[in-house]
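Note that this complex is displayed minus one protein chain, with the remaining chains in position.
Showing chain A:
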Amino acid sequence: MSDVTETRQETVDYTRYPDAQGHFGPYGGRFVAETLMAALEELTAAYERFRNDSEFQAAFDRDLAEFVGRPSPLYYAERWSKRLGGARIYLKREDLNHTGAHKINNTVGQALLASRMGKSRVIAETGAGQHGVATATVAARFGMKCVVYMGEEDVQRQSVNVFRMKLLGAEVVPVRSGTRTLKDAMNEAMRDWVTNVDDTFYIIGTVAGPHPYPAMVRDFQTIIGREARRQILEIEGRLPDALVACVGGGSNAIGLFHPFLQDEGVAMYGVEAAGEGIATGRHAAPLCAGKPGVLHGNRTYLMESESGQIIGTHSVSAGLDYPGVGPEHAWLKDCQRASYVAATDQEALTAFHDLTRCEGIMPALETSHALAYAAKLAQEMRPDQTIVVSLSGRGDKDINTVARLEGIEV
C-alpha cells in the first residue's frame, strides 16, 4: 500500500459528504437563479425529513421489491471471464430492473417524495430516453402529470423510447435550442421548473444539478452497491478487488461505488465515453479531459472552451453524451479514491458484441463502455481476483444504432 493511500485513509471519511450546503470539497453546491432557491430549500427539507422516516423508507423498499423487481442478481460471467483469462467478472444485473436500467431506482424514490410533497406534476430531462421512460413510468404509477424534455436530435435518434413515453401518458417536448441534446433538455427543464415551481417536481436523472440532487439521487441509487456488497460477500466470502461502472452523469457508478468507499482494498474505475478518441476532441469525457467549472447548478468537471462556453460532446451512446459529471465524482477523482478512464465508441461496440455472444446478455451501449474497460482490467489481474461491473442497462434500445453503424438494415 502506498503512502498516499495511507494518508487518505486517515483524513477522508467519504460518507460525511456533502456538507450541509451540498459541497463535495470544492465541487457541488447550488448555483441557480434566485427563483429556484426556495424550491431547493423546500426539497432539501422534505428529503431530510423523509430519508429518516421509517414509513417512507418502507414504502420505497416495497416499491423497489414489488415494482422494480429488486434485488437484482449478481451474476458470475464465467465464460467471458475464462475467455479473457484473468480476474473473475461479476455483473450486477440492473438491466433486469423494470424498464431495463438502473434509472428506475431513482425515479421511484423521487416520485414517492413528490407525492409526499403534494406535487401534481413531474418534469424530467432525457438523453437516450431511459430516464424519460423511467419517469413516465412512475408518473403513471403515481397518477401524476408528466412532461419530458428531450433534445430534438435525440427525439429522432430514439423514436422508440419517445413512443414508449407517450404510451405511458407523458408529453415529450423536443428541445430546439443550443446543441439540441441532453444538456439543452436540462436547460429547458430548469426553465419549466422556474415557471411552474409551485406545483411541479423536477425529477433529475443523474447525480448532477444543484444540491440536494447529487446527494439525493446517490442515496436512491446506493441500493446497487449495498446489494452487490452483500451478494459478493455471500458468494466469494470477501470484498471484490475492483468495481467498474460507466460514467455519464455518473448515477449508476456512484450507486455502486458509494457503499464501498470506506473499503480501502476495493479499487474503483469510472469509465467515460472517449467517443472517437480523447485526442480527437470528439468525446464526452470531462473527468479525463475537461476542467472544473459551473453548469446546471453545480461546480464540477466540464467540457468547455477556453472562454468558458460549454462545448458539444460526442459519444455513440446518447446516455453518456453530456458535458458535465456529478460533483461527487469530481471530488473522488481529486482525492484519488476512484480512477476515471475512458473507452472509445469502437471499444464499446466490441464489448457489446462480446458479452452478447459469450454470455447471452445484450448490454446497453452506455454499459458497454464499462465492459470494455473491465475486459482490459481483468486481463491484468489474476483468476483469484474479482471485479464487479455495473450492468446498468439492457441493449434492446440500441439495436438500431448498432445496425446503422455496421451498415445493416433491420
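The definition used in the following text is that contacts are C-beta pairs under 8 Å (C-beta built on N, C-alpha and C of every residue); 3 or more make two chains touch, one makes a residue touch a chain; residues count from 1.
The rule is simple: contacts and distances are computed from a predicted model.
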item: Omitted chain, identified by the protein name its UniProt record gives, among "Spore coat protein JA", "Tryptophan synthase alpha chain", "Uroporphyrinogen-III C-methyltransferase /precorrin-2 dehydrogenase" or "ABC transporter ATP-binding protein"; value: "Tryptophan synthase alpha chain"
item: Which of A:Ala59, A:Met117 or A:Val194 contacts the chain that the document leaves out; value: A:Val194
item: Which residue of A:Arg30, A:Arg70 or A:Arg164 touches the chain not shown here; value: A:Arg30
item: Contact with the hidden chain (one of A:Ile310, A:Leu355 or A:Ile387); value: A:Ile310
item: Touch list for chain A against the chain that is not drawn; value: 21, 29-39, 41, 177-178, 183-184, 187, 190-191, 194-198, 292-297, 299, 302, 304, 306-311
